[in-house]
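Below is one structure, written out as structure tokens, with a few remarks after it.
Yeah, one chain of the complex is gone here, protein chain that is, but the others are all in their spots.
Note that the chains are named A, B and C in the order they appear, and that numbering of residues resets to 1 at the start of each chain.
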Amino acid sequence: MVLVFIIVSIAIILLEAPGLVKKKMWRELAAFLAYLSLGMALVIPQALGVKLPNPTKAIEALFRPLAELLK
Amino acid sequence: MRWLIRTLSKRLFRGRKNQSRDARAANQTGDGNLFRAPRKNQVLSPDLETNLKAIKAIFDKCSDVIYREFVFAQNEQIRLALIYIDGLADKGQVSEQIMRALALEVPMVVPGQEITKARALEFIKQRGLCMHQVKETDKLQDVIHAILSGDTVLLVDGHTCAIINGARGWEARSITDPVAEPTVRGPRESFVETLRTNTALIRRRIKSPGLKIETLRLGEVTNTDVAIAYVEGIVNDKLVEEVKSRLERIKVDAVLETGYIEELIEDNPWSPFPTVNHTEKPDRVAAMLLEGRVAILVDGTPFVLTVPTLFVEYLQASEDYYERFLFASAVRLIRFVSMILSLTLPSLYIAAISFHHELFPTPLLLSIAAQREAVPFPVFIEVLIMELSFEILREAGVRLPRPIGQAVSIVGALVIGEASVRAGLIAAATVIVVALTGIASFTFFYSFSIAFRLLRFTLMVLSAALGLLGLISGLAVITIHLCSLRSFGVPYLSPMIPTTGVDLKDVVLRSPWWGMFTRPRLIARQDQKRQEQGLKPTPPKNPRP
Amino acid sequence: MLKKIAFFLLLALLTGILSGCWSRKEISEIAIVLGTGVDLTEDGRIRLTVQIARPTAFVGGGEAGAVGTEAPASWVVSAEGRTVEEAERYLAMKVPRELYWGHNVILVIGEEMAKKGTRMVTNFFQRERQPRENAWLMVTKGEAKDFLETYSDLAKTSAQAAGFLTRMKTCYAVQLREFAEMLASKGVQPTATRVEAKKAGITPGPGQEKVFTAHKQVELTGAAVFKEDKLIGWLDAYQTRGLLWLKGEAMKGAVIVPSPAEPDKNVSIRILRGSTKVVPEYDGENLRFNVIIKVEGNMVDQQSREDLARPEKIKALKEAVAEAIRQRTAVALEKAQGEYGVDIFGFGEAFHRKYKKAWRELKDRWDEEFTRAEVNVTVDVRIREIGLLTRRASTEEK
Partner (left out) sequence: MLEKGKIDSNQAVMLMVSLVLPTAILFVPAIIVKHARQDAWLAAIVALLGGLLIARLVVSLSLRFPEKTLFEYAQTILGKVPGKLVGLLYIWWFLYTGALIMDEFASFLCTAIMPETPPVVLFLVGIAVAAYAVRNGLEVLSRYNQLLLPILLGLLVITFLLVTKDMKAERLLPVFDQSAPAILKGAAVPLSWLGEIVLFAMIIPFLQKPREAHRVAALATLFTGLFFAICTVVTLSVFGPNLAAHWVFPVYNTVRVVSIANFLERLDIIIVAVWVFGGFAKMGVFYYAAVLGSAQWLGLKDYRPLVAPVGLLLIGLALLCDNIVDLLDFAARAWPPYALIVFEVGMPLFLMIVALVRGKGESNA
């Protein structure tokens, strides 16, 4: 699974980045890379089997009093 | 919708202006022969010998070029030369109307007058030639072009002017039934390989000065005549400009068929769907022109391109408009269904057999299970084999000479259909599915069904891997792709998507003619109104006159 | 160039994904389960019996379907386990193909299992994606295994035969989902089809009596009555008709009444359609149900000699039919209210619809209330047609 995501990421970079470099859209390139690394940071650990905290739980905790109403 | 055209034309014209200007310039100079091209704007010399020498040099080793020198009105001083290509020029006309007239008849017609070398040209033009179409030029390359086009060039000694006689006449196929688009009802004429005949066929259907036919030459070696036809007042002028600019951009050595042009002017060259339609039926072209489309005719092929092209065009046969509308609509509905079948049936079958057995009713599942019991292949392989052999059969049937072709299809059908089922190699249900798919793909236009055949295999792979999900994903991608396609600025799926209500009258159903008030909105922008309202026939109140 | 590399990478990935082929089962790799039976073994385990189609028997037409060489159409196999799933896993060790439940026509529950509770069984068939919620649910007297081990002479398999029998609604029929709905409701106690395997019919023909002796075939014999999910009793075919009338379902079948003038001879009325309306009345104390049954039927058979094609005779017949139907409902009611003490007719639902406040108090002791309730049945009969004859062909007029 890790391999799958690495391949996907490389493919994404190869598809998008050259065009951005050519058009000198540096800002876009930075945003692109930032998002990509964010995505990788989420995906790769999970692919390796690391359990990441689930935001659903946080949201549930935040809205517990109201959520109880809907039980 | 105006923004659409605006953005489009912006997008289309951007960065192409300079290029097209170059192309136009190159075209005007008409750099004809690549090998011994005369200098640009090289003019003829007054000396006949020099001219002949120059031309002979250009047509070196061209044994079909005939040089015929003779004297005008039996006057030894006025020497003439005729140059034409054997086989392209009409020999009867050349000898009767030109040579005989100039050499023998002129003295009889104008007995008293003295024909001098200086006045020879005037005499020839005004009294000598019995030709319907005569042009004059003093440029060497025009002369070359004229000769290559089949005209006969007359050089007059002492004049820097050549007379081009339109005495073309070659062996041409006569107008026959359309082979690729046969019809039951409707005109039987189809285009031929001669451009002039083809334009005449269109002109005969649209007897209006609004029908404009502009010509240009494409192909640096072939110098093929290409004509653009449209109906002024109906067509969108921007579209004509766009077509011209795309054509002028083309710089290829040869244009032997419209297919060359098609691939060079398409909007999306990578798409499997054709965005330029072609037809060999003049009535269809006329109908297209009257809807505001532009036709591109190429000399040497009976196929005419029409743009812009919509998805639905491929499901509309010209016959739909000649048959009664209820029947036509029903037939068109069948075509829609077969289109969907030809795309999805095998993959649906694969998905159902190898993933979703719950889709079959119980008795059907049991019967299919029984058929497949002895089959040694997984269903995907089985369908693939059958589809491939079907394609092979089809190709063989097309390529082989007709008598053998039939034998091939009979043998193929027997071997593949009957024997393989009996041998237990293929399930009977698979044969049914493949045969139905194959036949369904023949119900609509050939060039369009090619796209579907290609995509069918992709969908088969997808559904073999992911079942229904694969099939649906594949269909979704195809749909998105279709939604993103445009043909000369018009969305490919229009008028379905984006929906233009009034134009839906001619998509799945064909409205009766008294209901077709308007032309397609996105194509004909200028003159929307097609006909008067209230044409629906009403029986007279008094039944007996 | 980079784009091309990316393209090939994605292509490789796609091939990788595509070669996964999850959830893929060729039709020739599955064992199509047509009928399922669940029994309780003596040591309290669940025995799952499946009737699997043998595809080779289903070849249609052509040389394969020649008479006399017909192969057995099904294979019945069973396994035990603590849960249905465990039993299924043990089955998988015996069946060389993947068990496939998507075309399971019937779910038969053995008597002992039904007494223990159906929830242990039905949950699997609702939760799993393959078994369908419109499979027919039936309870058999005796063991479900024996029931499934029969074969049918007309249908290919006995499971299909049972399925067709129930589908035609000749008797009380219930689908898994309807049963589940009844289970989940407090206003009605579940009932299911009662089935048995009985010897039926022979196959005549020279030499055939040796080949085809009369064997057991499936038969619908009434209804099974549940309290919650436990079987507590049976209704026979006659009582089941009363159940059907009161539930307002499947208004088919015939009513046999004595001929007006010759009470020892019978007249048959075939019921075409009908409807049942239950109107509860409650004053906080007494509970009463007015059941209005409307019936429409044709006369199809007459044993007596009298001329029935007369308005007054028809009127008399109508009353007789009404009485006959009342009798049936009375029998069913007596069973339900007296012997079993459960509301199998859904009167509770009707009550709920009318008295929603009172229902909140009564719903938890509904069955008691029901047994005490008074039920009035009114039958409104209409006889439309009398067939091709006006009267019986006989010499004397009466």
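Observations on the model:
Here, a residue touches a chain if its C-beta (ideal position, glycine included) is under 8 Å from a C-beta of that chain, and two chains touch if they have at least 3 such contacts.
Worth saying up front: this structure is predicted, and the values here are computed from it rather than measured.
Shown chains touched by the hidden chain across the complete assembly: A, B, C. For the options B:Leu104, B:Ala254 or B:Cys483, the residue in contact with the chain missing from this view is B:Cys483. For the chain missing from the display, the contacting residue among B:Leu102, B:Leu493 or B:Ile523 is B:Leu493, taking the whole complex into account.
Considering C:Thr56, C:Thr83 or C:Ser185, the position touching the chain not shown turns out to be C:Ser185 (whole complex). When the full complex is taken into account, the listed residue touching the unshown chain is B:Leu466, out of B:Leu82, B:Leu466, B:Val490 or B:Val507. Against the chain not displayed here, chain B makes contact via residues 3, 7, 355-356, 358-361, 466-470, 472-473, 475-477, 479-481, 483-484, 491, 493, 496-499. Taking the whole complex into account, chain C touches the unshown chain at residues 17, 20, 22-23, 129, 132-134, 167, 177, 180-181, 184-185, 349-350, 352-354, 356. Counting over the whole complex, chain A has residues 1, 4-5, 8-9, 12, 15-16, 19-20, 25, 27-29, 31-33, 35-36, 38-43, 46, 52-56, 59-60, 62-63, 66-71 touching the chain that is not drawn.
Going forward, only the chains that are shown with their structure count from here on.
Chain A and chain B have CA centres that are 50 Å apart. Separating the CA-averaged centres of chain B and chain C is a span of 66 Å.
Within chain C, residues 17 each touch two or more of the remaining chains. Across the assembly, chain A contributes no residue in contact with two or more other chains. By the touch rule above, chain B contacts chain C in their complex via residues 353-355, 357-358, 362, 365-373, 375, 378-379, 461-462, 464-467, 470. The touching residues of chain C, when paired with chain B in their complex, are 17-21, 23-28, 30, 32, 34, 53, 55-60, 100, 102-103, 105, 130, 132, 156, 160. Those residues of chain C that touch chain A in the shared complex are 2-3, 5-7, 9-10, 12-13, 16-17.
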